[in-house]
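Quick one: the structure is below, questions incoming.
Omission of a single protein chain aside, the complex is shown with its protein chains in their original locations.
Right, subunit A next:
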Amino acid sequence: MKHFFAALMLAISFQVMAVIETYEFETVAQEQLYTEIIHELRCPKCQNQTIAESNAGLSEDLRYIVYQKVSAGEEKRDILAYMQQRYGDFVLYDPPVKPSNYFLWFAPIFVFIIILIAVLARVGRRKVAPDSSDDTEEL
């Protein structure tokens, strides 16, 4: 069983390596920054993958651009802005909060508050006027 898992892990790791080309960086910090950035950018073509995971031609090109920019010493913020300028908020896995998506961000909190108020109102009423039949049920 142990061998089976070892083989499985090996198989998976090779698969991943087959997709991603490797780039040489001058410093470890740059390499980490590169890895961080490509895990935060969505592949516009394949949509549910980061460009780190995707083997689409476009992702390859975008990784190359990230590599060039990281090597040139550009900051993460500027590289993400570069991508956002071209592909919109969609390309970011952590999109900014703005009026057009307030509903998405705040609807869950809003619904939660409504439920909370409804539950509290109900519980509060029950305490004021305890129902004898409820009590027997609980026992």
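Some observations on this one:
Operating definition for what follows: a contact is a pair of C-beta atoms (placed from the backbone, for glycine too) under 8 Å apart; a residue touches a chain by one contact, two chains touch by 3 or more; residues count from 1.
One rule holds for everything that comes next: contacts and distances are computed from a predicted model.
Note on the omitted subunit: UniProt lists it as "DsbE family thiol:disulfide interchange protein", one of the names in "Phenylalanine--tRNA ligase alpha subunit", "ABC transporter permease", "Heme exporter protein C" or "DsbE family thiol:disulfide interchange protein". Within subunit A, the residues in touch with the undisplayed chain are 44-45, 47, 57-58, 61-62, 65, 84-88, 90.
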